[in-house]
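Of the protein chains in this complex, one is absent; all others appear in place.
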Amino acid sequence: MLCRVADDLYWMARYVERGIAVSRLIDVTRHLELDVGAEESDFWGPLVGAIDLSGEAVSFFLLSDQLNPDSLVSCVRHARELARGVRESISSEMWEELNTLQQSLALPSKQRQAQGDSVSFQRLVRQRLQYLQGLAGSTLAHDEPWDFLSLGTYLERADGVVRLLRRQAHLLAPRDDEDTSDADMVRWLAVLRSCGSAEAYARFYSLRVEPARIVEFLLLNPVFPQSVRFALGAAQDALSAVAALRSAAANDPGPAVRSLGRVHADIEHAAIDEIFESGLEDFLFGVQQSIAQVSDEIAATYLRDEPEPSRLVGVARAAALMAAQQQQQQ
Amino acid sequence: MKVRVEHITRFDYDAEIVESVIDVRLGPRSDAHQRWGRFEIGIDPAGAVRRYADGLGNTAFLVTVARPHRHLELRTAGEIETLLADPFAVPAQSPDPLGPSALADFLDPSRLVPAVPELEALATPQRPASVEDGFPAVQRLMHLVNGRLQYVPGVTTVETNVVDVLGEPRGVCQDFAHLLIGLCRAVAIPARYVSGYIVADASGPRRGTGASHAWVEAFTPTHGWRGFDPTNDLVASAYHVKLAIGRDYSDIPPHRGTFRGPAQEVLSVEVLTAVA
Partner (left out) sequence: MITQRSPLAAYDPTAFWDEMFAAPGVVRPHYEALARRLETLSADEVTRRQRAADLSFQARGITFAINQGPSGLEKIMPFDLIPRIILPDEWKRIERGLEQRVRALNLFLHDIYHDGKILSSGLIPPELILGARGYRREVRSVEPPLGVYTHVVGSDLVRDHRGEFYVLEDNLRVPSGVSYVVENRRVLKRVWPQIFADYRIRPVEGYPQDLLSVLREVAPPIAEAATVVLLTPGVHNSAFFEHAFLAKAMGIEMVQGSDLFVDDGTVYMRTTSGRRRVDVIYRRVDDDFLDPLAFRHDSFLGVPGLLATYRMGRVGLANALGTGVADDKAIYAYVPTIIKYYLGEDEIIPNVKTYVAADPSERAYILEHIAELVVKSVNASGGYGMLIGPHASKADHDEYRRRIQADPRGYVAQPTIALSRHPSWSERSLEGRHVDLRPYVLFGKEIRVTPGGLTRVALRAGSLVVNSSQGGGAKDTWVLG
């Protein structure tokens, strides 16, 4: 499989997963606002690391701002652009789904809906992205292209959950006073919902909403697909399959496999009490660093490894030139 | 005359690079005026050297080094017997006239030698008066180039064309050669670019030793293809060793290549020539 194609599939999957996560975040924050009351507290600002921003502004930024590369519409656009370049490597069903989704987002009626009824808009887009993930599983052979899609999906998910936990770590830190207000409960539940995990959590912990249990569930649960441990395990499976094709004979599976194995093992063998004891924020920061390192190593080994092209014969990167070069047809 | 040559080209990079691909034209080339005996080509670090013939009949090599490296050294060495003792002598057999392909190749404008009115204006007074006047006419044009241009290294580049040289009459052997080619073509004398060496010898020509050199071959009905070296203002002789011929420099640079990596390149060249 071409490195460029693997690269595009990997990033396509990451953007789809990122779109789903962004959408959930907006959804949950809207609900939080309704539950607690907008004047009660600022929920939106922290989502984008800013204060004094209106909910409308942040919601627009996350939902439909074309200039924000990680907004929901940008994620869909990126994913579709990438899919277009590797359309021979994905199923027609996947391409048609993503293509029609992107086209519908460009319609004026949809853009109005994004402004007016953002809740149902983002829910609809999220459902279609989740449908796309399902389509990938059922219409693609589970071989190399699929492995790179899985790798992208699960690394993005692990990274996203860790990011979210870091952002909320101050809320989840153990406190001296035992009184938990209703507002706290609502916030904690919101963290779970942001990861699409409230119902599953209820099954495991029968509604005893406690910060430590939430963190344990989202970080360490071995069977729930939104947990960091599960996602890293799935990413590891995909990476092992890819690595086996490359170095069947070699003893050394490569740096990416080693690094991912290490961070997965750390999480697998971690206990929540120890994590809180030694500091949740530090632990999360370490995991996030490790995931970033794994991503870099995957890129260097398998993906489009492009150092700056430096050519003796001269380099020009003007857009006009590119256009001229591509404008060849008969 | 037997001549020995050694040519070392070295590329140094300030960072690791991969996938060097270099197209090389450094001989060997044998024709009526020279016979290559021994020819060697080698590179460091280890890589691949593949020989092929280009569309103009020159020997070329494709050198590739895929693995990471920080320098690439290319060494060629050879022994040549040069046969043109008297470059003025009319050959025993009168040369066959050029076919339509060769005429188009060496009369039509080329990348670095476009046809411009200034060339025609300069060349017309020297136009051959008769069939026999072809060879002397090229000599006159050669004197004209040598008198008009000043030899100044470093002011022109591999992209400098004949129009630039007309405007700013300074340059190196390549620019001298392009101007002479343009003048010859302007008066319908087929002319081509020659890359090669000048043999270092006390009695030989001076300019161009210690590096690769360039001059012109012009076709006249009396002499066929003969070399004219406008940089030294003399007719090419047994002291001139040819590597490749082309319509102009851009057809046959000694090396042209690409690599991948965020590095700056430093090039150094060393040429040793000697009468054996």
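Going by the order they are written in, the chains are A and B; count residues from 1 in each one.
Please note the rule applied: contacts are C-beta pairs under 8 Å (C-beta built on N, C-alpha and C of every residue); 3 or more make two chains touch, one makes a residue touch a chain.
Please read all numbers here as calculations on a predicted model, not as lab measurements.
Enquirer: Identify the residue among B:14, B:31 or B:108 that touches the chain left out of the display.
Expert: Within the whole complex, the residue contacting the unshown chain is B:108.
Enquirer: Given that one chain is not shown, which residue among A:54, A:100 or A:115 touches it?
Expert: Answer from the full complex: A:100 touches the omitted chain.
Enquirer: Looking beyond the chains shown, say which of B:41, B:60 or B:145 touches the absent one.
Expert: Missing-chain contact among the listed residues: B:60.
Enquirer: Any idea which of B:6, B:19, B:168 or B:201 touches the chain not displayed?
Expert: Result: among the candidates, B:19 touches the missing chain.
Enquirer: Tell me where the left-out chain touches chain A, residue by residue.
Expert: The list for chain A reads 1-6, 81, 84-85, 87-88, 92, 95-96, 99-100, 103, 144, 148, 242, 245-246, 302, 304, 306, 309, 311, 313-316, 319, 321-330.
Enquirer: Take the complete complex as the reference. Which residues in chain B touch the chain that isn't displayed?
Expert: Counting only chain B, the missing chain is touched by 19, 21, 23, 47-48, 50, 52-57, 60, 62, 64, 66, 99-101, 103-105, 108, 256-258.
Here is the rule we go by: only the chains that are shown with their structure count from here on.
Enquirer: Roughly how far is chain A from chain B, going centre to centre by Cα mean, in whole Å?
Expert: Computed from C-alpha means, the inter-chain centre distance equals 60 Å.
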